[in-house]
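Please see the structure below; I have some questions.
For this view, one protein chain was removed and the others were kept in their places.
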Amino acid sequence: MSDNIAAYGEVMMRLEVPGYHLLSQSDTLSYTFSGTGVNICGSLSKLGHKGMLITTLPENTMGDTALAYLRKLGIDTQYVNRNGNYIGMYFLENGFGVRPPRVTYSNRLESSFNTTQYESDYVEHIAKNINFIHFCGISLAMNDTVRNQMKHLALLVKERGGTVFFDCNYRPSLWGENGHSKAEPHYEDMLRLADIVIMNEKDAIHTLGFETTAHNEREKLTSLIPLVAKEYNISIIAGTRRSVHTENKHSIQGYMYKEKIFHFSNQKTFNVLDRIGTGDAFASGIIHGECNAYSSEDTINFATSAAVLAHTTKGDTPMSTERDIISLMSHKNHDVIR
Amino acid sequence: MSDNIAAYGEVMMRLEVPGYHLLSQSDTLSYTFSGTGVNICGSLSKLGHKGMLITTLPENTMGDTALAYLRKLGIDTQYVNRNGNYIGMYFLENGFGVRPPRVTYSNRLESSFNTTQYESDYVEHIAKNINFIHFCGISLAMNDTVRNQMKHLALLVKERGGTVFFDCNYRPSLWGENGHSKAEPHYEDMLRLADIVIMNEKDAIHTLGFETTAHNEREKLTSLIPLVAKEYNISIIAGTRRSVHTENKHSIQGYMYKEKIFHFSNQKTFNVLDRIGTGDAFASGIIHGECNAYSSEDTINFATSAAVLAHTTKGDTPMSTERDIISLMSHKNHDVIR
Amino acid sequence: MSDNIAAYGEVMMRLEVPGYHLLSQSDTLSYTFSGTGVNICGSLSKLGHKGMLITTLPENTMGDTALAYLRKLGIDTQYVNRNGNYIGMYFLENGFGVRPPRVTYSNRLESSFNTTQYESDYVEHIAKNINFIHFCGISLAMNDTVRNQMKHLALLVKERGGTVFFDCNYRPSLWGENGHSKAEPHYEDMLRLADIVIMNEKDAIHTLGFETTAHNEREKLTSLIPLVAKEYNISIIAGTRRSVHTENKHSIQGYMYKEKIFHFSNQKTFNVLDRIGTGDAFASGIIHGECNAYSSEDTINFATSAAVLAHTTKGDTPMSTERDIISLMSHKNHDVIR
Amino acid sequence: MSDNIAAYGEVMMRLEVPGYHLLSQSDTLSYTFSGTGVNICGSLSKLGHKGMLITTLPENTMGDTALAYLRKLGIDTQYVNRNGNYIGMYFLENGFGVRPPRVTYSNRLESSFNTTQYESDYVEHIAKNINFIHFCGISLAMNDTVRNQMKHLALLVKERGGTVFFDCNYRPSLWGENGHSKAEPHYEDMLRLADIVIMNEKDAIHTLGFETTAHNEREKLTSLIPLVAKEYNISIIAGTRRSVHTENKHSIQGYMYKEKIFHFSNQKTFNVLDRIGTGDAFASGIIHGECNAYSSEDTINFATSAAVLAHTTKGDTPMSTERDIISLMSHKNHDVIR
Amino acid sequence: MSDNIAAYGEVMMRLEVPGYHLLSQSDTLSYTFSGTGVNICGSLSKLGHKGMLITTLPENTMGDTALAYLRKLGIDTQYVNRNGNYIGMYFLENGFGVRPPRVTYSNRLESSFNTTQYESDYVEHIAKNINFIHFCGISLAMNDTVRNQMKHLALLVKERGGTVFFDCNYRPSLWGENGHSKAEPHYEDMLRLADIVIMNEKDAIHTLGFETTAHNEREKLTSLIPLVAKEYNISIIAGTRRSVHTENKHSIQGYMYKEKIFHFSNQKTFNVLDRIGTGDAFASGIIHGECNAYSSEDTINFATSAAVLAHTTKGDTPMSTERDIISLMSHKNHDVIR
Partner (left out) sequence: MSDNIAAYGEVMMRLEVPGYHLLSQSDTLSYTFSGTGVNICGSLSKLGHKGMLITTLPENTMGDTALAYLRKLGIDTQYVNRNGNYIGMYFLENGFGVRPPRVTYSNRLESSFNTTQYESDYVEHIAKNINFIHFCGISLAMNDTVRNQMKHLALLVKERGGTVFFDCNYRPSLWGENGHSKAEPHYEDMLRLADIVIMNEKDAIHTLGFETTAHNEREKLTSLIPLVAKEYNISIIAGTRRSVHTENKHSIQGYMYKEKIFHFSNQKTFNVLDRIGTGDAFASGIIHGECNAYSSEDTINFATSAAVLAHTTKGDTPMSTERDIISLMSHKNHDVIR
């Protein structure tokens, strides 16, 4: 595999209430720009790859600012189009201890990303220039324009021998009532096109309708994931299991199923500074491992450590370098670096 | 007249880039909530009246925060409904000297205000409890739901002997191409219902189609406003003329046409801290003067001074008390108050 | 019981050094307004009740700002008078881990609240309109004007069949040397008027002079509280026991004694963001439970959970809704809400 | 004259609303410590003298912070005592253009400074070590403890051949009704002890009861000041006349009457960033000129330029060095210094 | 001319004291990255060109941050090398009115830029890919490594038919004592290589030793610039004359000498928000005009207006688009843009 990697997805403006105040207790917000595609491309850029984002931004000061921010993250912006008038936004109120963080979305269905249909030529032009593409289940929840674009792009990349990566990322609030059955055909389409997939046993059961008699989560996972891999002809399936403790503490454990073998990382426990985007750190860790032909064991440990570090940096987009992650993997407890 | 005053209008979240940075140069925003109705009610509350806002806010943290902010301004919120999911937003980049301020709107057509149709009973209930209501041309530009609600409310208040106030406030960008002809029938409907109107000669010419052979703005005004007042049976027409100098300096002069006589304030020149919402300070000054049976001369001077002071306070919503405004009118140059 | 609830108490300006700096290390302060009465009314407003604050604010910009802040909290301000020149203030330096927070008061004895004697008619007018009133031992420590007003109000509400709530809240620094004996007669007066009381075994022993041979705190509590309830004819006595661990961690357990039965909540351990005002969250939880005729068990769990959540939000005044508290009581560990 | 200079006066905490917001529009304050004595000592320290402040601060974190701030300004703090519990405070809302700044005081009468009576030995000890002392009319307005201390100190310094400086600085709000007659005996006492006085014709007329038939301010000044100098045997009288324009612009002109001759500076017009404390910059300019045996013309120009520069720096305490002031006096318009 | 434009120059970290405080009055700094090359490339990027910066940044978090900032400005960073350990820094204290801004440099001689010698191959590689290159007299003041690199690059670009741009930008403090004679040979070398030069009559007289009997600045300019152009065979010479008024107000007038004809812009007067980098806005305006084959009159007006607008935006790097500049040139006074 080479590292001419693209991700398709919406750019969201993240408006965060500073510190631990509620929106009604503050009068300032800090803003950044993120989204699954942004996080993947930004993270891969930090890891030394060329991360090309395929998206659309409005032709106004909001779009200019988002574009400048993407460039600052090191993202390759040659496939960022300018069209439409709006950018999706979300407001974040941080949680503290037993009080969970809260995310409130603005109306994103009229955003530039969700209302822009690319020319067929343009899609082919993109597909020609990339050999790895990342998609995510959040985009799949948007509308038919976006869904068709996803499938079209995935197909073109696959036809040219590229690798298709799909992160299931099922968000109940986006699909609404009977969401799983609405989502199923689209998830199936994407899974059939995908080479690498992020998912867990819940996706298999609820969205794809697989069944199992296993009693605990681990057994369900190990019984169902091989069936999914076989059914949709997927090379690699990976994911994490998270436990949320009180007192700002979480644990995660990563798994990767490849060539019919499961690999599990150690369970890691850590304090949480910023929860959002950590799944994308995991995904970009898997991509980095695969692009560098790491062993499966190294890949899953690298990806899980990348996710842990992403919990300790502000913002959605992972900021860690390969050296930062390997340093954490080496289990050295660090005092000040100077 | 009594001071049981209502205003109908959307609550907008104002997201301001601090200082004189562009959005692309900053990473924080300060936020407040405003809108013509908010400004009128907030200003009237400072002037000692009960200002009741008729609007709709979403049932989420955005709506909670907006509601708390309205209460902080002293606005009576008994007619603030909760429905829908979104709040209109605008981003403000302050100007400096020769560089003008810039406002960028989010998609407000799906806001709670613009998508909520009140029950007929509810509208009647409101109309019964108020005897003065303020409307503005910005709301008229939204959609038919809003437009019909405006006309319905205005009619009901008028039928019960209340006073209807209409600020023409024509915004070209909201009406789009051929905006004046789209707007004309709706403006005519509102003018026929209105007792007090804020407008100038440009509204008469471009929106209402009046014609004049006068050569300068003042002559156009004095020739056309009496025709408008007669045509639509309006008791009072008032407005301001603004000159924008370089170096953060503006001049304004107010006029009021009442009982067939024009009254002009002095031309006032001043430095500008925050331009937005100053027209609403003028309108609330007219309302305050009329509610207190000021002479026309006093009213137009009070309203113009209110507008001047509004340029020197941050935020859209005027914050001056009657004492502040009268102190400015008395032409005393003030050193520190202690 | 109905929910036309009032609280009598001083409004304090809280001036907080941002982050974990000492006052001598910073040059900015953030400010809010609080006080036991403010916290009770604000908290009850979030819980869906009408919380009416009985207090006095100065007639200047400090008073205007405090009043706007109370309105923002959703407090009913019809019994907020304007008189005098000063507002009480306190400076807060946050603690971190083993370093405790530190509070420094300005001179509050000349505050508007502490120097304003209400007209007799006015007190009767208030008493007529409310059927539940909250008092606190901090006010009792101020001066005779305040003490007499408290007892007068309590008596009038009780005479009309209303419920009197008294939170002992004994603050050694406010009563000075031999404080307990100075306080005793006033505490006894209030306890005789009270229906619901917040206290623990220390108040019984030190202020009221009860004696016990029990050896540990729990036994002292269970032996003495019934005697206090009987002696002063109190329907409900409740309170919390707190343990302070190092590392920003506290534990609390609530108890409620009602109809001769003790109910204890679970012991809850949690990280602390903002310690101040959490006792008022507990008190408002008891009030909410009683107003909604919760079972004693539900009330004590609700009140204790309300206190826990109040430790995780900034500011003195509890900001949690009934839904937030019940969600915590259900023991679900929450990841991001979106 | 030598430069072992002391000033007697209260330290005030200045709590400023950032930018141009009102207190009710903000939630943060920036704080510094000032007062006439602080400003004089701080300014003289910048000008290369030893400025010793005679004051009292509370024994708590407020006092610690104030003391650290005084040291930061370069003030010699050997005569700063620690006693009492409170520090005086004032809140500043900045003005903009036609909207004047507003200062609101906390209750300063119970401050450490205003309630501390020095031991007689201690006063003598101070008087022995200094040969120049500055007093101000603001302290004179406080109470008898402070007034007696002022007169005692002034007398002791004068007896030892030191120089006594008195800035009339009459503040109407501090003296209350019939303030001038209450103030008169105390002002006369101080003027009889003073060698150098800051005042203008209004002090002569209103406080001291001098009369003149002159028609304009300049003539009143030139007719009355010589009479005052003679009556109270004052060596030097100086002062400024200020005009406040709109648009943040002021003009000032300084005068100095010494050895029966008037010296006037040029009238200087400038934009105002921070008005407060500029009179103290003028006074410290006079002191600096006298200590360095400048010609009267140089002294009045230096003092007036010092006052102008003080309008362009934040905070009450002047921050300009001799080089900064002389550079301004040389009339060079400066571009960036690099 | 094409727009494959490069600039050679150091990246400086600008550390600005917020607002109008002195460094000793604050405890926070805001930081950006700039330098003449950065400003030219950033400004050209806003004007629609590809601006490639030739520079060196350290291999640490300072360099990473600078690089991200350059990308955010839209600068092409393919010729930004990573080497060495330090980045040049300067501290900026803003002026106000009669108080000038002050810039204090850190030790920049050990910076990555000033200590890195490029490989000969690399320089040739760069020269091959560009056809327009910008240099500045500030770099010329650094050391021989930098000076030789400048001349080498200029020569290679010239040899390949590219355009060499040189901004004299003589900084006395960088050349030290007898600076003009130290600088002369290097300025002469650069002028002989240059096609377009920014300079004025002072450079001609003091650095290059030209003489004139003209009495005023304008006559000196018009008599000397043609001689310089002839002597060094320069196609275009341009520059501005600045007057600094009090009250944050400056005036500038631009001139351009091309094909033996002088073109002058109007004199423009404006308020100043941020003085630094405005000369680079002028230079990039000249480049833009030449690249777009504007008439000389249009070019000089465009460049001068670009410089004016740069005074009204924060930061060293010009942020205006072609539309912003043309809008200012059209002399329309703008109210809010919405």
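Assorted remarks:
First chain written, first letter: the chains are A, B, C, D and E, and each begins at residue 1.
Keep this in mind: a contact is a pair of C-beta atoms (placed from the backbone, for glycine too) under 8 Å apart; a residue touches a chain by one contact, two chains touch by 3 or more.
Because the structure is predicted, anything quoted here is derived from the model rather than measured.
For the chain left out of this panel, the touching residue among A:Gly63, A:Gly88, A:Gly137 or A:Gly315 is A:Gly315.
Contact with the chain that does not appear here is found for just one residue of B:Asp3, B:Asp27, B:Glu110 or B:Glu184, B:Asp27.
Residue in contact with the omitted chain (choice from E:Asp27, E:Glu124, E:Glu231 or E:Glu322): E:Asp27.
Among the residues C:Arg242, C:His263 or C:Arg338, only C:Arg242 touches the chain that is left out of the figure.
Listed by residue number, the positions of chain A touching the unshown chain are 72, 249, 269-271, 273, 308-309, 311-315, 319, 324, 328, 333-338.
Where chain E meets the omitted chain, the residues involved are 15, 18, 22-24, 27-32, 60-62, 64-65, 68, 85-86, 89, 91, 93, 102, 104, 106-107, 110. Contact residues of chain D toward the unshown chain are 68-69, 71-74.
Note that only the chains that are shown with their structure count from here on.
Traced through touching neighbours, the fewest hops from chain A to chain E number 1.
Among the remaining chains, D is positioned farthest from chain A, on the basis of C-alpha centroids. For this pair, chain C with chain E, the centres built from the Cα atoms lie 63 Å apart. In this assembly, the C-alpha centroid of chain A lies 45 Å from the C-alpha centroid of chain B. Touching two or more other chains at once are residues 22, 24, 68, 72, 102 of chain B.
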